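The excerpt is restricted to a subset of chains, each kept in its original location.
Labels run A and B following the written order; every chain starts at residue 1.
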């Protein structure tokens, strides 16, 4: 099926519904990459934890100390019970609720009662999951083997991550949008703005048509001539922004990369919007990171096709697409603000989430209708438009990833 | 399994539960036959449409003009989304809600925005589904190839269809009864009246035992001697009815036919009931078609084992069994009256549906209990009685159909 793929077209039906394909997606791709799971402000104190659930896996993300966050498979080494049951909480020790096998916060098994004399405790620590914290963002990699080199992979993001000050952020709000469809349909939807005009009036009220056409889903997502036409506006804004001392990075990896990462900054629109809010006024009075004055810009961090941050001067939103099974995907959005910002004083959550909450609900309908149609015997892969160039690139990247030997 | 079938017995368990058998049922049988989907009065105006959903397929049945009804697969040729989301409505054009690819009412793709220069629009019309309108009834055939010859197939029905005036009918009421069982159990149930006495007191209060025994599920459904015994009553009624100038057709295809079609007319009972109502009085004051005086008859049109019309002088009911998956079947009943009849004046829907609404609810329980029992390891195909001759014929017809090469 991979060999038969026709470039520039959507995938054949089984890629979107088959449990076998999903197993391969998990095994060859999703469990071998660094995945953004949350902002570390979710677990400020020692013993604070939350669960990250993907496919049949449950990972405990737990703070061991100010400097150390651990990620551990939520599977007791005794009889396999879940160790942590609540989605989040605080634990002094990780004690399995079944037989009270107890692990330190790094997963080390403490001596259990009543084991046979030949029991070798050192062989029964909780399985570790690779984890790294990067400017306040927690990434995990579920690979049983060595993970990709994180620092090397995301070095191009360093300066801009630092400028946005994500290390000094906090989560203002988090919302879940379960989508009844394959995870690739969620990604395809997010990687193109061809559907914005028909589907997202609120989003389009903030971003002008020319810009959505040129780079609505990031640089390279639209037709070349639209980009050329839009270039003067971009150039003018870039010049002003650089003059303010603000970075305007451009970075993009191709479909042979591990991550399909991309980094870009553009103006929100041509109407001097300070932020992506209904009226263009700032969403939060406290600017984030090194921003001291407003540059009207929007930064898109594409960590990989399932993890994004869209960042303005005053707030950011973190996007996480997490497959549950072949036809269910958990979409989670988290809105980040400066750690010292106060709700009701510096920001109003309704205002922060206005664009993306409604847009994501619309996208849920879209992806589920897309899924329903694809189930038909008459579904055939269709051709991507010039406004879906990044979807086409994603599909090539995906096929490259799952084509690799085990 | 087909080769091992023992004639005169029900099928082995896998025929009633296996997803593989269901896929074959769909592919070899259900998508290659003409299926009655509804009466065209459901979509009187240009752009009126409804969806017909069978298995994983969704078909848009839409009126293009007074003379033309189209049937189109509800799958956008771009990325596969459902084009129409509501079960029914009105559309000036068929615009996909995802990226606004827009089709004319005949499925022709209008020029989409932003497609590459080599895009050949003519290759991306909506997939057509074969459709024909016959005396107001809409039939579709989902076959990817040529459909069976409709006119040839149903020519024997022409005169009686015309006499009942279905072309001048309207839908008085429509009810859905989802059955949690395989579609063949629904058909088997409908094709015999061996179960009427134990299960359907209301139905039996209208139709006398001798008649139910002789031809409760149509001519040929009961034992021969019961038919012989009932013949004088039938002959007397036939003579009177013909004298009134009303047709009394008889027609039947065997298990080697495409459709197992049957057409027959008999008296409702021996008590001069005008219609199949609780008290035998007409269900609708306006008679249908060419009926001017009451002949106390009931016409049964068997289009195929999943589609029927039972027609009286004053109203008719249209029966549609539509498989959803291996163990779910949608049963839909629609009651038809003369297009000029007014509810509350000429007819009362409670009165029209009295017999079949309660009977169909009873049948739902029956088929679901049948399904539950068949799941047992101890289920073995059982022998049909002499009152189930048409069920036996259906099973032979079914096996003939799915035995054919792809």
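The rule is short, and it goes like this: contacts are C-beta pairs under 8 Å (C-beta built on N, C-alpha and C of every residue); 3 or more make two chains touch, one makes a residue touch a chain.
Quick caveat, the model's predicted, so the values are computed rather than measured.
Here 2 copies are displayed; the structure file describes the full homo-oligomeric complex as 3 copies.
Methods note: only the chains that are shown with their structure count from here on.
Between the Cα centres of chain A and chain B there is a gap of 50 Å.
Taken together, the chain A residues at the contact with chain B in this complex read 8, 10, 188, 194-195, 197-199, 213, 223, 365-366, 369-370, 372-380, 382-383, 385-387.
Those residues of chain B that touch chain A in the complex are listed here as 31, 56-58, 73-83, 85, 95-100, 112-116, 119, 124, 127.
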